[in-house]
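Heads up, one of the protein chains got dropped from this complex, but the rest are sitting where they should.
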């Protein structure tokens, strides 16, 4: 596997191949949409420039375990999703189905049948017409105030760590859990690495940031000192860039003082085990990992309520410099993550460009330049969804004014525009 | 793996080794009996001549994951089953248990104990006496009016296809599902390949006949033209004998006009997903595969009732020449297969030689020559079963006349004879 951030230093533009594994029910497919969005945001963040959707499948791919057909309407939805997140192209693998070989049944613009009468060919033609309206979007970019640190070197070190739950530390699902709180709110997000400039953001989330060099530690410290909000979790700063453990107590690389805690031990739970956690908003359950941390200045915002470490802190916040450092010592099933994200987004005044509240399964991502903001409203459910804008927009397709409650059809994408004053 | 049809061109007689994996309950063991019957019918059909049962295990084999004992009476049942389907011998591996090595615990006529006092030895002796009565059966053959096409080249191409449910297309279970409708009715069946003469049969079933060369396409077309009934399913005639996709719309090789349909796309379902299908006899459920077909002359006999293709045809029949071509576009759980088989067998007037209705788990297979018909009635259940002949027969063991209701004991085989007039 390559470190795509390093690769992108040497190429002119980023591109990505996307084959979402749709399942056929809203609950699963919304999660698929979120994972796909995360991929698009990561691709755009490599060069902080628009990217190309290089490959996508018209119809079903051939290499999945189960090669389910793309549902009517789903193809436009996912193609437009790439544009919503910064793509300046929608391209396919493949144009015409080959007669032989491994990919002979991979979706294509033109089928073995050979005519323009197939469902797939008609859907692609219709999408092509809509893309012709989007010339003015080319080159625009989202303006993200939030970033998630997800660096390849951290992933590799975690994968290699012989400890905890050895087979799979579940870094990507954990990153995705935090990202989900942002996606469901329509908040534009960058996915960054250790060498990005943290000063560009108000709020940085760094889940399972196991690998932290002294330099990265200093940069994160400065970010908080200067007023940023940093959210880290269990397994923070255990090893340095050479995979050597930090001495003197975790989190290392100077972050012990930033978070105001000492992580003495980490308990790994069996999959069937839960530990109770008491929070301001009632009880929740810890799974997989519970760190036994001691406060050294931090304020406790959640504590364990079962096991031999009942009463010890489970989550803390520390004021440091002009900023704040949140530490979540356990893995939760999603409820606590959602609550703490809500709290921090409110504190940092970060929200969607479009409206305050989105129905579940609908998102609103934006791109902008000096003249205008474009917001892509997308309905990833199979039901109609009602939206209410907080401002006045115009529909890019027909210049219709959108300033009050309206309906988004199943799998519909609406692209709205607002001029900057 | 070898193409046994090619091998059999170069040998004097066919033989087979059979080790049925009995489970210990009627429901499973009837399925085991059906799979075993299919193997016997395939073996006989390679050369269209009686074959030898070369190896079978007295007692338990040693190489199964779980090496369960053959139950009292079960040994005679399965040995006689081979004769019922065309075997002219019942032979064993092994005569005497070896003291050492991998097969030292494989069932044998003579145990390590060494005497004639074991259950197994006694059962084999008793069977041997019964086989002495069957000299007149040697050389006789079933007279099959039904055939199932199950060609190795089709299996290999399907296994190799990177598409649909990639790991396992489940060809053999699908073939077995159709075969089961024949077995439970006591209908003698041949299992044939692409090079067999289709003109020998009134009804040909070709499940998942993915591979169809232009030549085989022509032969199937001629079979229907001349009055035959052909039943095919989803995935028919997608590739030719070189594993290259047919162009111009599936089914290829000229079969699009024979079935009067065009198969535009195939949807692969996840294991937990079902699609409703509306038939003349009420609703049933599609699993695994649903083709999106368009009629081009065929009559619709079932249609989808859920998913984005609700209302599209799910099964069709087309009158072509003097014959009929049935197409089942989806995989069903068994109900629909059973209904359509009943309908076609009634239309083609194909039935058991012995009686119109058999209890579930009992079958009646026959062998004949110019002088007489022999029917093997076998009870694969652990309960007594009552049978009623439609004609007068004599019991080959004692010449008793059998012309009214009688009982078949658990695991019993009765061999009846009727002279041709």
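Should a chain be cited, it is by its letter among A and B, assigned in written order, with residues numbered from 1 in that chain.
In this section, a contact is a pair of C-beta atoms (placed from the backbone, for glycine too) under 8 Å apart; a residue touches a chain by one contact, two chains touch by 3 or more.
Bear in mind that the values here come from a model prediction, so they are computed numbers and not experimental data.
Novice: Which listed residue (A:129, A:167, A:349 or A:420) would be found touching the missing chain in the intact complex?
Specialist: A:167
Novice: Among B:26, B:39, B:103 or B:285, which one touches the chain that has been omitted from the display?
Specialist: Answering carefully, the residue with contact to the hidden chain is B:103.
Novice: If you put the missing chain back, which residues of chain A would it touch?
Specialist: Chain A touches the chain not shown through residues 161-167, 242-250, 262, 264-271, 273, 292, 308.
Novice: Of the residues in chain B, which ones touch the absent chain?
Specialist: Residues of chain B in touch with the missing chain: 23-24, 59-60, 62-69, 71-72, 97, 99-100, 102-106, 111-114, 118-120.
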